[in-house]
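Quick notes on the structure that follows.
Every protein chain of the complex appears in place save one, which is left out.
As written, the chain order gives the labels A, B and C, with residue 1 at the start of each chain.
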Amino acid sequence: MGEVGQSCEIQIRVRYAECDPMGVLHHAKFLEYFEMGRTELLRRTGVPYRQWEEGGYYFLVARIACQYRAPARYDDLLTLTTTIERITRARIDHSYRITRDGTLICEATSTLACVNRQGRLIAIPERLTRGSAAPD
Amino acid sequence: MGEVGQSCEIQIRVRYAECDPMGVLHHAKFLEYFEMGRTELLRRTGVPYRQWEEGGYYFLVARIACQYRAPARYDDLLTLTTTIERITRARIDHSYRITRDGTLICEATSTLACVNRQGRLIAIPERLTRGSAAPD
Amino acid sequence: MGEVGQSCEIQIRVRYAECDPMGVLHHAKFLEYFEMGRTELLRRTGVPYRQWEEGGYYFLVARIACQYRAPARYDDLLTLTTTIERITRARIDHSYRITRDGTLICEATSTLACVNRQGRLIAIPERLTRGSAAPD
Partner (left out) sequence: MGEVGQSCEIQIRVRYAECDPMGVLHHAKFLEYFEMGRTELLRRTGVPYRQWEEGGYYFLVARIACQYRAPARYDDLLTLTTTIERITRARIDHSYRITRDGTLICEATSTLACVNRQGRLIAIPERLTRGSAAPD
């Protein structure tokens, strides 16, 4: 899962199908982008999310809050920065920042809960948080 | 699965998020609509698709062909007609027709393959096709 | 736009394509549902959103916050209640509640900003808020 403060930057090209009749990236699509950011952040910590699921650990989004600052358009090349803000026994908080050539497009935060195959809340394995988890 | 010739009609309201910068329903979204049509057709034959999956039968889309005749727009109320065209040992062909107030918007056909949890092709259970399956 | 406190209830059938490998409705899709709720709320106040855009008024999502309480699955029939919470000179706040047979699935709030074709913030026309707008 990585450590608090760990961060990762990726670039995303806005698809035509993701833009709406106003000609701008639809606001729901940003949540898919955040998920892409978490995927890459996890990959860099050595355990891709696919392996977590194969091992019986699932991360459900429990809460998300998003501020849209400026519109993005088809074919824009966006930069998404994803940061781990807090890790507790069974939850992880991330923050997100999307920019285009330095212009802020969107800011957001989310809380994920660690659950097993049956959807029950379980502790994040210690070896994966490198002992950085705070009490829940 | 129902019988060859069986048909079902549903109405679908076009969502804002489904339309693109041209202001029209994005062409990829029609495939989601066809899936909704198959869901309702199955429900009316008495065995909803969710029960098929719980029983270990999955239907994979193997082929799809689509002709777009006229654009649809946000908030349009469309009529989708889904028809079973052919049933073989492990495959089902459907046809689709989408209209708006009598104007033809889109026509399509698809082939689905019946597979088990491991993704291996299996026979559609006879009781579900009511003996109407043709040789594959 | 309607008045503060005005509310509208719609039913939404979860599509297969909207569910993810965990088998649950993907968290980004809820935002499309909220948009459907606003569309129906506007229709009932007499001026569908399509007419607003034709008249040069656009509503951009400026902020959204969402709490996911329980998972929804393919083919679930959900009830979405959309309520107008606050109207100011150029902004409207909505709240959302999604349930399935009385079980709470999701709660959310959003702020929309009224803009013109050039994306500049403009006042919501008085005749549309029926004089119920509070100072911004």
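By our rule, a contact is a pair of C-beta atoms (placed from the backbone, for glycine too) under 8 Å apart; a residue touches a chain by one contact, two chains touch by 3 or more.
These figures come from a predicted structure and were not determined experimentally.
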Original post:
Wait, the hidden chain, what does it touch out of the ones we have here?
Top reply: A, B, C
Original post:
Touching the left-out chain: which of A:E3, A:D75 or A:E126?
Top reply: A:D75
**OP:** Consider the whole complex, including the chain that is not shown, and state which of C:A17, C:A90 or C:L121 touches that chain.
**Re:** C:A17
**OP:** Could you please point out the subunit C residues that touch the chain left off the display?
**Re:** 16-17, 19-21, 23, 26, 28, 74
**OP:** Could I get the residues of subunit B that touch the absent chain, sorted low to high?
**Re:** 21-22, 24, 27-29, 31-32, 35, 53, 58, 60-68, 71, 119
Original post:
On subunit A, what residues meet the omitted chain?
Top reply: 13, 15-17, 31-32, 35-36, 39, 48-50, 73-75
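Just so it is clear, only the chains that are shown with their structure count from here on.
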Original post:
Farthest from subunit B in C-alpha centre terms, which chain would that be?
Top reply: A
Subject >> Between subunit B and subunit A, distance of the C-alpha-averaged centres to the nearest whole Å >> reply: 33
Subject >> Between subunit A and subunit C, centroid-to-centroid distance (C-alpha), Å >> reply: 24
Subject >> Contacts with 2+ other chains: residues of subunit C >> reply: 31-32, 35
